[in-house]
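Please find one structure pasted underneath; my questions will follow.
With one protein chain withheld, the remaining protein chains of the complex are depicted in position.
Here the chain labels run A and B in written order, and each chain numbers its own residues starting at 1.
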Amino acid sequence: MTPQRIAQIEHDQGLDRPLPQQFVVYAENTLTGRFGISFVTNESVTTVIARAIWPTVLLVGSATLISTFFGLWAGIKGAWGRGSLFDTTSLFGSLVLYSAPEGWLGMILLIIFVGTFHWFPAGQMSSNTGQTGIANVLDILSHLFLPCMTLVLGYIGEYTIIMRSSLLEVMGEDFVMTARAKGVPDRLVRRSHAVPNALLPTLTLVFYSFGFILGGSVIVEAVFSWPGLGLLTYRAIQDLDYNVIQAVFLLFSLAVIAFNLAADITYGYLDPRVREA
Amino acid sequence: MMRRWRPVALAVTLVMVGGVALSGSALAQSSGTSSPTGNKIVLRVGVPGDMISPNPLLATNGDDYETLFNAYDLLFNFNPDDLSPSPGLATACNPSADYRTWTCDIRSGVTWSDGQPLTAEDIAFTYRFIETTDENEVFTSYLPYHPTFSVPNATTLIWKSPKPTFAPTIPPWIPILPEHIWKQYEGDGKAARGFANVPAVGSGPFVLTSWDKGQGWTMEANKNYWGGAPAIDEIQYIVYDSQEAMVQALKSGQVDFTDNLNPTLFNSLVGQPNIGTVKGTASTFTNLAFNFGGQGPDATNNPVLKDLNIRRAIAMGIDKQSIVDKVWQGDAQVGSVVTLPSRPQWFYTPTDVQSQAYDPAAANTLLDQSGYASKDPSGIRLDKNGQPIDLNIITLPEETGSVDTGKLIAAQLQQIGIGVKLQSMSDKQIENNNWYTGDFDAYVWGWGGDPDPNFILSIFITSQCLGWSDGCYSNPTYDKMFAHQSTLLDHTARVAYIQKMQQFIYDQIPEIVLNYPNYLQAYRSDRFTGWKPEPTNGGTYLFGWGNQYQGLQPLAAAESGSSSGIPTVLWVVLGLVAIAVIAFVALSRRRRAEEEA
Partner (left out) sequence: MQTLDPTPSEPPVLVGEPANLVPPKSPRRIGWARRRRALSAFWKTYRRSRMGMVGLVMMILFILLAVVGPFFVPAKDVSVAFATGKPFQPPTVHWLLGTDNFGRSVLSLIVVGSRISLIVGFAATVVTMVLGAGIGIASGFYGGKTDTLLNALTNWFLVIPWIALAIVMASILGPTLLNIILIIGITSWAGTARLVRAQALTVKERPYVERARALGGGDLHTIAHHILPNVMPVIFANTVLTVALSILAETTLSLLGLGDPNSISWGGIINEAFQAGALSAGYWWWIIPPGVMIVLVVLAFTMCGYALDEIINPRLRAR
């Protein structure tokens, strides 16, 4: 390769212009959705990302739903029976899960479910055996199971703890006390007074924490070779594929901002105090 | 509060469930359409990394070359016994008395996979195309002295060289491309490299039909292949980011073959039921290649490496046997020269192999005597400008053994007062950045190389800087030697001279050949039979020297399709769904009961 050829590559990528000008070009390209091409695959970054987006939606979406559902359930049950065996166990379990690195959790699941029992495939999104219809759906589900479980285990603890503290707080509020004093049955107090008010901040926090579960997906996708944005990011780091790294960074940020916005709007709609303020 | 809350929560949940379901169905459809199989016989090959490109002008790694081998023909194939040229598209090439004109007889009746005839014209086109369009100089070294090509008839190719040459019999490792597809890119390197080449029109035993980047690629059998139709219908290469997942897939029968395993995983597979293991003996070498600068004024290479005594001391400071033991777990041989022990016709044992044997004490003495006696407080020697000698060594995580070898070298060089900073990078990252900026002192990588040593010897010449050269080594004496060897038409004379060149490289140490590791593969022994090792003696079953897939015959299990663990998984998933449904029903019942209370 000759110096002329290198100069040509640099020119093609705009690397021979002064830095401020490069920044303007970058900003312009970003705002107009032109992320350039991936240095590694020579495809446009948009194509690369479009291919990886659905697997991540599937993984992160299902993991968020499951961990939120069970996390909230355990949190409510724990707070209502504060100090009970369930509460102590679930609080301790939550703290342990919260303390475990997601990638390592994934490896432990691999040792148990793949290495020992051979129940699930160890990675990828499908067996590539060309099956169609329901067999294909089941195939994808069986591949989804372990990475999804890893994310669920990684975040369920956090959601349980948040829900629990939030409910404990609400349970000390006057209107809950009043309802109890009025003789409203315990279950109804919980269902109609305490839980809805505690759910609000909790769900908001779940929305806010979306960025973290998205971040967790990077390592989990890398461990399980799940072909989503996380794996794309992992590979782009290894290959220093700057255009892809930039685009993923932007996309992640946009997703988190969108979720925060959604949280704010929902909160405003649900809580009149916020709406009027 | 309650009333307002519920519809929103419901809506949010529905939107999320909808999104998940939508993504699931999108994926189910996209992967379902890829190959509606009937009773196809499919060979599934697990690979630890994706292709870089099926475009010959961009091909770099072993996966690319394996694909090109299957998709295209070369002028000559390789004889599996000794890797000498054997009839390919050309049945023979005969030189004139002065070795300047070669006349090749080209096979007749060969067609491209799209039905067009393949003639000598296509071969001449391909070689001219390389001359005009291969700006990255991937293939140009096979066509020395800018030869010209002419085609008197469809089955004759005439290769005219301004100087005597034996280049046609090396043979040129250039895939023969269809003129009717590639003509439009001639002379326009950028456009040619931009051509996706999927699906690819070729003449080889298999046709590249699709490439799902990051996931894998598919090749279908070319039933009209001139060398005979393959017995299998399709090859699927499946990319695994972790070797763990790849090995598990082999154990559960999702893949039939796994390429390039690390020794730990390979040993874990030995003796497993229905799994066979293959060792390709010493088919590559690993090296510690020094950077001599020359990439440009900003190169940050350490100039101290230009001192031969430093390089000798480093060579003496590295315990190659410990790398064999610890990194390769015995599956390697101690390295010395740049040819391979698996090609005995070229391999050579240096006369003074003791002079670079592991001996930290002697290395320390050598450094003390060469003007590097003073050290900084941490025990690192100072160079002649008083700077501590700290080497920035790059290792490649995707390359088996590279990172661990780097760690061993770092610890061992500490003993002789040379500091090492390790940095991990992928091959793509090095190619995109460090190679051209010269921002490294050495790296731990390796070479496979052609059967003929011409190529591996060429990487040390000055003009290969920023081409295939590892670190822009430059030595006028060596350049002359290389030019001279390509004029030696007598085989015995050339062998003797090439031994001299190997000795020269060994003494000058532009890089340290660390080891000749074995190439480790594993396969399902219950799926296919008819594996063909290349080279025949101690070769690999695939990723060898071409034409290894045609002889594969399915055993009963392969015809009955995949025997993966899906049934169990299916029950588990269904069971979980059932539990969830029951729980939901039970909970909502109780809720209703409460409300009525």
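FYI, contacts are C-beta pairs under 8 Å (C-beta built on N, C-alpha and C of every residue); 3 or more make two chains touch, one makes a residue touch a chain.
Keep in mind the model is a prediction, meaning the values are calculated, not measured.
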Fill in the blank from the handout: Among the options B:Thr169, B:Thr300 or B:Ser322, the absent chain makes contact with B:Ser322
Completion exercise
Touch assignment to the omitted chain, from A:Phe69, A:Tyr98, A:Trp119 or A:Tyr267, lands on A:Tyr98
Problem - Absent-chain interface as seen on chain A, which is shown - result: 82, 95-96, 98-104, 107-108, 110-111, 115, 158, 161-162, 165-166, 168-169, 171-172, 201-202, 205, 208-209, 211-212, 214-216, 218-219, 222-223, 233-234, 237-238, 240, 245-246, 248-249, 252-253, 256-257, 260
Problem - Residues of chain B in contact with the chain not shown - result: 242-244, 247-248, 262, 264-265, 267-268, 319, 322, 326-327, 329, 395, 397, 403-404, 407-408, 410-412, 415, 421-424
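We take it that only the chains that are shown with their structure count from here on.
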Exercise for the section: Report, in whole Å, the distance between the mean C-alpha point of chain A and the mean C-alpha point of chain B. Expected result: 35
Problem - Residues on chain B engaged by chain A in the complex (per definition of touch) - result: 1-2, 4-5, 8-9, 12-13, 16-17, 19-20, 22-24, 26-28, 30-32, 34-37, 40, 42, 44, 52-53, 58, 135-137, 190, 193-194, 213-216, 236, 238-242, 244-249, 251-252, 254, 296, 397-398, 425-426, 428-429, 432-433, 436, 466-467, 561-562, 564-566, 568-570, 572-573, 591, 594, 597
Problem - Touching residues on chain A, where the partner in the complex is chain B - result: 1-3, 5-6, 12, 39-43, 48, 51-52, 54-55, 57-58, 61-62, 64-65, 110, 114-115, 118-133, 135-142, 145, 185, 187-188, 191-192, 196-197, 199-200, 203, 222-225, 227, 231-232, 234-235, 238-241, 266, 269-270
